[in-house]
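One protein chain omitted, others in place.
Here the chain labels run A and B in written order, and each chain numbers its own residues starting at 1.
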Amino acid sequence: MNSNSVAMTDLSEMKHKLETVCIFGTGDFGRSLGLRLLQSGYGVVYGSRGLKNSLLLPKGSKIMSHAEAACEAHVIFVAVQREHYGFLSSLASDLEGKVLVDVSNNLKRGLYPESNAEYLSKLVPGATVLICGDSADAKQQVTNIAQSLSFTALDRGSLRAAAELEDLPLQLFPLWRLPLNIAICLTAFIFFYVLTRIVIYERVTNGKDIAFRIMISLANKAFPIVSLVMLSLCYLPGALAGFLQLYNGTKYRRFPDWLDRWMLCRKQLGLVALAFGFLHVLYTLVIPIRYYVRYRINVYTISLVKDNKTYEFDNTAAWRFDSYYSMGILGFGLFVLLGITSLPSVSNSLNWREFRFVQSKLGYLTLLLCTAHTFLYGWNRFLNPESYRWWMPPAYMLSLVVPCVVLILKLILITPCVDRKVTRIRQGWERQGKTSANGGDTKINQRLMA
Amino acid sequence: MNSNSVAMTDLSEMKHKLETVCIFGTGDFGRSLGLRLLQSGYGVVYGSRGLKNSLLLPKGSKIMSHAEAACEAHVIFVAVQREHYGFLSSLASDLEGKVLVDVSNNLKRGLYPESNAEYLSKLVPGATVLICGDSADAKQQVTNIAQSLSFTALDRGSLRAAAELEDLPLQLFPLWRLPLNIAICLTAFIFFYVLTRIVIYERVTNGKDIAFRIMISLANKAFPIVSLVMLSLCYLPGALAGFLQLYNGTKYRRFPDWLDRWMLCRKQLGLVALAFGFLHVLYTLVIPIRYYVRYRINVYTISLVKDNKTYEFDNTAAWRFDSYYSMGILGFGLFVLLGITSLPSVSNSLNWREFRFVQSKLGYLTLLLCTAHTFLYGWNRFLNPESYRWWMPPAYMLSLVVPCVVLILKLILITPCVDRKVTRIRQGWERQGKTSANGGDTKINQRLMA
Partner (left out) sequence: MNSNSVAMTDLSEMKHKLETVCIFGTGDFGRSLGLRLLQSGYGVVYGSRGLKNSLLLPKGSKIMSHAEAACEAHVIFVAVQREHYGFLSSLASDLEGKVLVDVSNNLKRGLYPESNAEYLSKLVPGATVLICGDSADAKQQVTNIAQSLSFTALDRGSLRAAAELEDLPLQLFPLWRLPLNIAICLTAFIFFYVLTRIVIYERVTNGKDIAFRIMISLANKAFPIVSLVMLSLCYLPGALAGFLQLYNGTKYRRFPDWLDRWMLCRKQLGLVALAFGFLHVLYTLVIPIRYYVRYRINVYTISLVKDNKTYEFDNTAAWRFDSYYSMGILGFGLFVLLGITSLPSVSNSLNWREFRFVQSKLGYLTLLLCTAHTFLYGWNRFLNPESYRWWMPPAYMLSLVVPCVVLILKLILITPCVDRKVTRIRQGWERQGKTSANGGDTKINQRLMA
């Protein structure tokens, strides 16, 4: 090898390649970690209370007592359950100056240990490893190891941040909480509303039991309504934010907390709406194979024959129903497209302009199509007082309130004069009264720029 | 810490960890960037024209005048709008020898600033940061910082490449343009074709208004045709390339530009075809709940009763329709599979052989099934002169031309004798006449290899 090649190589890198790493604990996690370290060229030595699992250890590793193992390496992964950490105190002198990596937080070992190996192998190259600690040096060493195992190490600050980090694996869909709660409450409300309006009303006024309609008819009223309302709730905060900026006359003022939190879960709101829309599609498509529907069609045909009447073709009805289905299909198609582009790997491959085009332009088009779909469903029954039962309007009318508000707000925001103002504000312009404190400074800077 | 561990650590790396980075501009982008830098252990100092937004700045950062801030750091991110860049000229002496990072191109700040923070937080670890510049040293420093923030830095060459880079975020689905234009033109053509053939023809010859059929019947003729044609357009360039290589007798000749461009957007062609196929499926599945269809079935049943006729069961029709639907479902199922494997995260997890197997073998099987589906739709009406109206054949017959051409070309290419030739060419073999210029050299090399 010539001298040039020696200069080329980062020698310090080479050394840690051959370094020995110590793992306390021979459980699934310790073994998986050790295997991966060995594959990446590290030496691996296990520290264990006994030797009972030594047969299961990856080939090429060594096993010794905790104290002996600690002497062999500079970086020590503590892969035993936290309630057994006591033994570490007796090793205090052996651990002097070592980098101790506590991996327990990250994986909740012990609770689901049968699958930890699976989880670790699921960690594809490129997975992120969150690291926090007070020694920059120690962090760097762990980062180096993580990178050798093809993980992306992400420094999450000092040891004080560890508490937050430890909670991360215990979180269960934090951003999905609010949307799911809204969905559950809305579904329950709409369900009891249509239950009262249809099943109970029929029972009370006609004494007929049509409770079997709960399974499909009523579900297929609740699902589309929840879907439409949640889709519009997904676009409402953006519109509100626009009006707030107009009112404030500046973009340099924080939004209220509730609006911030709302905006953060827009994606989740949209995906829950899509799930309900998907169920609506399936519930609609099974209609013609339902027993009840076949029965009704059959009874109607027979009644026409017996009364010697003909089924008059109603051209308007043909237009109405076909438009109604067509809007629904196109809306759902676009909705699925929105869902696909919100997959992490797809949205990462879009640039900012493309992402905005899909999620904003196509999103509003979806909302428009779905709202039109609902209006066509109502058709001339809309606002018809006869369709009220016990003063309750049909459920679909309730579902139109939020989408219409969102669409009207958006319509106002895209009128040229309002749009111009919003754009200027978003480019940093501020209404005079708001900037009095630093107006002078701004002017000075503008002069410099001239 | 023992001496071994010191050797292990890359000290130069450690230093830049603690380095201070300067950000000019306290807007959304500047604040988000600063927060991320702080989290990664950098010191952050903001340079600002005033102090008005200092309350919004991330905790731990400092704010000072542009000149003072510039002195504190070696790397300076310029996160103000480009039209305000003027102030930089007055700082010329303070900026001497500094690395100035212009991030404006990358995100189009100013246009959509309300969402930049959202965009930056959307940038998951592993996102790619494109860098260009003339100083390898400066680029390396920015690369280091990007990597500390867990982005993948991608060197895109010298400053001359910056113009191209600046256009990247302004691109709106460049590879989708051609497929979408083809889809729109094809849809419009087929739509007007079937409009003429069905609605206008009926109006002219029978005086009946069946315009309501536009919404579903006609849409459901246009969508499957566009889907099938575009699916075959997705496989046509590969077949053409094979024949071109056979004709050229070598693979060492560039394909014509139009073929290159066509081959580059095959994935997009296929996905647009899938979207149209998806709409076709939904339009087909709503058929039985359409008012018009229920009306026709009802009228037919009543007419049978009145005429005292029975509905003779036609075994051939049962076979034909069931096969027709079955081919369609299987074709669509495979098509969805192709779509899923073209998701970035899925296709990245396939090796080359698997990717080829799915996209080529299964792709051709999909095309075969969908073509068979269309042939079964035509059945004995196929090429039947009675189905012509105003000399216009049924639309589905038009849709079969391209798929049949593709399938025939593929059939030729996979016949053993042709396949052998193509494989040899693709392994580097060249027809004699083509290599006369360097035939001697080739022979010499072949002798060496013996």
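Observations on the model:
One rule holds for everything that comes next: contacts are C-beta pairs under 8 Å (C-beta built on N, C-alpha and C of every residue); 3 or more make two chains touch, one makes a residue touch a chain.
Small disclaimer: the values here were computed from a predicted structure and weren't measured.
Within the complete assembly, B:Y300 is the residue of B:F192, B:Y300 or B:W390 that touches the hidden chain. Among B:Y85, B:Y201, B:Y295 or B:F357, the one in contact with the hidden chain is B:F357. Interface note for the absent chain: among B:K208, B:R381 or B:R426, the touching residue is B:R426.
When the whole complex is considered, the residue among A:Y46, A:F191 or A:Y283 that touches the unshown chain is A:Y283.
Contact residues of subunit B toward the unshown chain are 10, 12-13, 15-16, 19, 74, 97, 99, 124, 126, 128, 136-137, 140-141, 144, 152-157, 241, 245, 251-252, 254, 263, 281, 284-285, 287-288, 297, 300-301, 304-305, 310-311, 313-315, 317-323, 325-326, 329-330, 332-333, 336-337, 343-349, 351-357, 423, 426-428, 435, 437-438, 441-442, 444-445, 448-450. Listed for subunit A, the residues touching the missing chain in the whole complex are 1-2, 4-5, 7-10, 13-14, 17-18, 27-28, 39-41, 49-53, 56, 81, 83-87, 90, 107-108, 110-115, 118-119, 122, 124-127, 148, 150, 168-173, 209, 212-213, 215-216, 219, 275, 278-279, 282-283, 285-286, 288-292, 294-295, 298-299, 301-302, 305-306, 343-346, 348.
Keep in mind that, in the parts below, only the chains that are shown with their structure count from here on.
Averaged C-alpha coordinates give centres for subunit A and subunit B that are 23 Å from one another.
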